[in-house]
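Then we have chain A:
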Amino acid sequence: MAEKFDVIVVGAGPSGNSAALRLAEAGLSVLQIERGESPGSKNVQGAILYSDALEKLIPDFRDDAPLERHVIEQRMWVLDDDSFVGSHYRSDSFNKPPYNRYTMIRSQFDKWFSERVQKAGALLICETTVTNLLLDGERVIGVMTDRQGGEIYADAVILADGVNSLLAKKAGFHPELQPKDVALAVKEIHFMPQEVIEQRFNVTGEEGVVIEMVGKITKGMMGTGFLYTNRESITIGVGCMLSDFKKQKITPYQLLEQMKAHPSIQPMLAGGEMKEYTAHLIPEGGFNAVPDLYGDGWMIVGDAGMFVNAVHREGSNLAMTTGMHAADTLIELKSEGKAFTAENLKRYKARLDESFVMKDLKKYKNMPDVFHTNPQFFNDYPDLISQAARTMLTVDGVDKKTKEREIRKSFRHRRSLFGLMGDAFKLWRAFE
Partner candidate 1 sequence: MSEAPEAKKPAGKKRIELDDRLKAYKGVWVFIEHERGKIHPVSLELLGEGRKLADSLGVELAGVVMGVPNDTTRSFCFEAFFHGADLCYLMEDPLLTDYRNEPFTKGLTDLVNKYQPEILLLGATTLGRDLAGSVATTLKTGLTADCTELNVDLDARSLLATRPTFGGSLLCTIQTLNYRPQMATVRPRVMPMPERDARRDGRIIEDKLGMVESSIITKVLEFIPDAMQDKPQLPFADIIVSGGRGMKKPENFKLIWDLAQVLGAEVGATRPVVQAGWVDLERQVGQSGKTVRPKLYIAAGISGAIQHRVGMDAADVIIAINNDPNAPIFDFAHYGIVGNAMTILPALTEAFKAHLATARKAG
Partner candidate 2 sequence: MSVMVKVEEKLFQNRYKVDSGRPHISIIDEDKCRNQCESQACTTCCPAACWTMEGNGQVTVISDGCLECGTCRIICDEHRNVAWEYPRGGYGILFKFG
């Protein structure tokens, strides 16, 4: 006898967990299917947790969630081949509970989150891959798994299956991703004693530092590097648009290795031991790449729906928020005795449009194109900026006014004045 549930959630990442938690709390019968050995074992993130979205779901999450460090300092570095120019923003306001941002280790976090979901009453089945959606005409009526007797039925299926979003693709709900709409990030985790991290990054206790990097480390590709401090480890990685990787024929781990060897970065990793190397795609297509998000008996949440704010490097909070709205939509319809038809599930999209999720994505909707068509942001500028700094900071008997003139000249030399102004304009438009 095949099993039947109110809702099946495919995937136990942040979006799937948020949806399942909400649904279970509202008393719906929920089955969550995860292909990993345990929740988190297939999931990769930097990872920064923004507390806002999670707080809405689990107000007391700080009591027992496995968090690493709360971020009190944000550094932005622009790197050329052997130096960097950076800004540090450190504020004591970041250091007052309740904290706003944390570093975390996803395999641990997802497991914790999932335990909360199960406690709320959702049934979790791991080590099971959903291979297809069961369709009755246009309507999704369940899922097919890779196990013998794998048909499972439900009134609605929430697709929280991650960036590759294979299920919606197989069902023809949306086309294959474009290389220009996803970034490929590779990263490593390096373990070292807590004291070393605290000394090296000038933090104490549970304080943490985040470094975002742009410049020559991406070899002219559109992308960024990052370094996050965890309790006893450091996460270091770099991500660039897949279309750029393809065009420039760059090998991702080579890129990461060269970044790690940068004289400004190497000392931060010294003495650590690398314990894991991961790769993951990040959907960065933005507003214009968001696919259809719902239909008869189905909804898409999280990375599968392109919900990442690439500019602000936010993803998991969008995932949680979309999962929550998907669940709330179903709960609302159920309480009204309404079916989970495409017509009724429109409310999900409406909720998202009202929320920061769509508003933010819309705000930056031209951002990807600006960078795609203007490689100088990742190529020439880092060089120029760092040259400028070097020129200014080198004490060599040349007066500052002359130096400024030289800097201006060098900028103009690499990019015409017109180009410079144009770039500023483009950026401003994209942010506006």
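Rule of thumb we're sticking to: a contact is a pair of C-beta atoms (placed from the backbone, for glycine too) under 8 Å apart; a residue touches a chain by one contact, two chains touch by 3 or more; residues count from 1.
Here is how the candidates were picked: all candidates are chains of the complex that A comes from, given by their letters.
Because the structure is a prediction, the values reported are computed rather than measured.
Enquirer: Considering only this complex, which of 1 or 2 touches chain A?
Expert: Result: candidate 2 touches chain A.
Enquirer: Mind pulling up the chain A residues that touch candidate 2 in the complex?
Expert: Where chain A meets candidate 2, its residues are 35-37, 40-45, 47, 81, 105-108, 110, 126-129, 131, 145-147, 163-164, 166, 176-179, 182, 184, 186, 188-189, 233, 242, 245-246, 249-254, 257-258, 261, 274-281.
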